[in-house]
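Notes follow the structure.
What you see is the complex with one protein chain gone and the rest in place.
Read from first to last, the chains carry the letters A and B; within each, the first residue is number 1.
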Amino acid sequence: MSTTARTDRIVPSDRTSRHAPGSRISSLAFAAMAALGLCSAAQAQEPIKLGILLTHVGPTAIFARYEDKGARMRIDEVNRAGGIKGRRIEVIGYDTEGKPDRAGTLFRRLAQEDKVSAVIGPDSIYVLLGMSSVPTESKVFSMAAPGNYELVPMKDRQWVASAWTANGYTMVLGLAWLKDKLRVGRVGMLTTADSIGEMIGREATDTAKMLGMEMVQVLAQPASDRDLLPSLTKLNGMKPGIEGLVVFGSGPYGTIAMNQTDLAGVNVPILYIGGNIIPELIKDVTPETGKRTFLTVARNVVADTLPASDPYIAAAKKFNADYQAKYKETPTQPSAVGYDMASTVIDAIENVGSDPVKIRDYIYTKQKDFPMAQGIRTNRTPSDAYGIDPRDVVVASIEGGRFVFKGYLKDSYKALGIKDEAITEQMRRFKMLAD
Amino acid sequence: MAEFLQVLFTGLSQGGIYALIGIGFSLVNMSTRVLNLAQGSYALLGGFVFLTLATRYGLPLWAALALVLVFVAMLGVVTERIVSLRVRPWRPISHDMAILTTLALVVVAEGAAFLIWGPDPQRGPALQRGVVNVLGAILIWQSVWMLVITLVIAAGLQWLLIRTWLGRSMRACAQNPLTAALLGIDVRRVGMAAFTLSAVIGALAGMLVSPITWLDYQIGGEFMLKGVLAYLLGGELAIAGPLVGGLVLGLVENLFLLFPGATGGLLKQVVPMALLIVMLVWRPQGLLGGPRAR
Partner (left out) sequence: MTAGSPSLLIRNRTWLIALAAYAATVVPLMTSGLLYADVVVTSGIFFILVMAMDLLFGCAGLLSFGHIGFFAIGAYAPAVLAKFFAASLLSGTLAGLVVNLALALTLGRVFLRLSGSYFMLGTLAFGIMVHAVIRTWYPVTGGDAGLGDIPRVVLGSLSPQVSLAIVIWVSAALLFWFSLNLSASRVGRALRAIRGDAVSAACCGVDVPRLRINLFALSACYASISGSLFAAYNGAVHPDSFALSALLDVLLMLFFGGEGTIWGALIGVTLLRVLPDLSGPLQAGKILFSGVLFAVIIFLFPMGVAGALKDGMRRLGRARDEVRPHEPAATAGEGASGQRAAGDEVFGQGVASEGMARAGTRRLRAAGASGEPPPAVIEVEALGQSFGGLRAVDAVSFSVEAGTIRSLIGPNGAGKSTMLNLLSGVQSVREGRVSGLGHRLEGLSPDRIARLGVRRTFQHERLFAHLTVIENVMVGCESGSDGSVRDLVRCGLALPSTRSEAQRARAASLAWLERIGLADRADDAVSALPHGLRKLVEVARAVAALPQVLLLDETAAGLNATEKARLKVLLRSLRDEGVTTLLIEHDMAFVMDISDRILVLDFGRLIAEGTPDAVRRDPAVLAAYLGA
């Protein structure tokens, strides 16, 4: 199986296959060599080393589990197809243990001792922030998946890019859907009492203003709290009442915040922001609450319920099916993120070889319209290492313990008449983009 | 008003859990002079085993409860044995080493829970689902039960300490273990009973709290910290100290939520420790007093 076949699987039919020639040549060359019995010589070539640095403990460990599988799936595909120009990919995987300094140490180890071409990870924003200067100082590209890329210092973004499509900021933009489809005007917000919660609060307030909505009050409780009724009853007591609620928080906090809206009598549409984007993490959301909870997600999450006209539907379904076949489990958003992290780097290696600096340069300047398993295309530039249009995600709600497609976020922005410049302007303000 | 009542109740029910863990500390400490940091781990393991038995194996709640209590009682005995394994009559327990050993046990419990139950938070079955509305405040039935059971346990233990032979032995050990030994009290047995009892109380706390707070493998450490705080705040009166300490702690930290906006949530995370440090400065013996400062 050639690598070209693989890329075709996840891209919509209208793609211009500008990556194909290189890959095709390499696979042809491989086939030729194999035919000539030179296979052993090819295998004797030094493998290409890729580091995987994920966080396998702590509350975000479940993401690493899926990301790791996704990334290894892509690498397996390449290796099974004979590697890149005959060179196999060798994976060196480490666990950050949730400690930023440990992650820094391991990144240096990957860069200096293991001499990897690039690193897939780190995934956790907390871990990344405590070591974000290490990729820059070791001149090895870090294909990270932070939930809040805007927090990564500007000076470090030349070596740290993000593969997480529907991140915190993108999820905030979902407010437009509430305004457009559900006519929500007054919103309240419950967030975690920490700096990321505060930042998301600011972003939501700003977005509400941009959309002509009113953010009535932003309340915060510590992320370790499990009784959120004090804040919710407070929000319920607002006069006049709120028409929508924004909830930010991952894990039990997010679920409890959603469920307790029922108890507190806040029966309004909820925009959810946070990490509960995996079926395991929403299984405790009550059906009544789930139905009025909306969030923005990557397309692969809702592949089954996407309209048939969606340009990415075939690719997303293909990815899901392959993943299901390989691991006997339903793929999730992080599975696709992991796959995309690996495929971004592999694409660069296929085109420019295994030199770490060249890989970085390629991803930031030449890799255009690169299709991702998350059902979106990236165009990274030196001032935008996130590289996607954040409105290019879909809105979903929770029904029967899974995510169900509700609509395209971009349509809502169009309907509300928000200009592209306003979004770019906001992305600059919130440091999603460099100035 | 409804807001204030809501915070008050949230504070009391959380405080009840802190108090239960704190009481466990207190029992062990009075009987053996060991600060058992693994106290929170009983809640972790008890809670997890309970929810596994009840939800995965579908055992009736009473059967699961009984099994958990037996299991945790054994854990308590094991802890006692481990902590005092190197103790000989001529070499009394080194408290530094004992406390470190229990700290190591916290990590062991955490690691075991991670291996068995993974990193994801889980929750167990509730005694009674649903809520009740009281003057505009919403009380979760499980929280109500939590508080009631805490008070019942505290009262029961108080009775045990005053009225029974075991309780009197414990108090004798608290006064002076040497004298207690001379009076014919088997100090080792009393210690073991204290460990067992505190493990059972810890597990009850874990089972009660799991439907509300959920459990994850790291929660043992968090329980431990809150229990220690309750215990230190309250003072060294065996039961009343940690009970009052826990309730006060729960109330104080939640009262900060009455602050407008996000400030309250931030303060809530710093205030408990600050409260403790202020207490150590002004009243090292705790709210209700006791022989702590040298």
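Assorted remarks:
The rule is simple: contacts are C-beta pairs under 8 Å (C-beta built on N, C-alpha and C of every residue); 3 or more make two chains touch, one makes a residue touch a chain.
As the structure is a computational prediction, the values presented were derived from the model and not from experiment.
Only one residue from B:L215, B:L229 or B:V248 touches the chain missing from this view: B:L229. When the omitted chain is restored, the residue from A:E113, A:E421 or A:D435 that touches it is A:E113. From the options A:D194, A:D262, A:E280 or A:D361, the residue with contact to the chain not on display is A:D194. From the options A:P100, A:G188, A:G254 or A:P390, the residue with contact to the unseen chain in the full assembly is A:P100. Listed for chain A, the residues touching the missing chain in the whole complex are 56-57, 94-95, 97-102, 104-105, 108-109, 112-113, 126-127, 129-134, 137, 148, 151, 153, 155-156, 193-196, 198-199. Residues of chain B in contact with the chain left out of this view: 33, 35, 82, 85-86, 95-97, 99-101, 103-112, 114-115, 217, 221, 225, 228-229, 232, 266-267, 269-270, 273-274, 276-277, 280-281, 284, 292-294.
Methods note: only the chains that are shown with their structure count from here on.
Distance from the chain A centre to the chain B centre is 40 Å, each centre being the mean of its Cα atoms.
Residues 2-3, 6-7, 10, 13-14, 114, 118-121, 123, 131, 136-138, 140, 143, 212-214, 216, 218, 222, 254, 257, 261-262, 264-266, 268-269 of chain B are the ones that touch chain A when the two sit in their complex. By the touch rule above, chain A contacts chain B in their complex via residues 56-59, 61-62, 191-194, 197-198, 201, 217-222, 224-227, 229-231, 233-234, 237, 251-252, 263-264, 280-281, 284.
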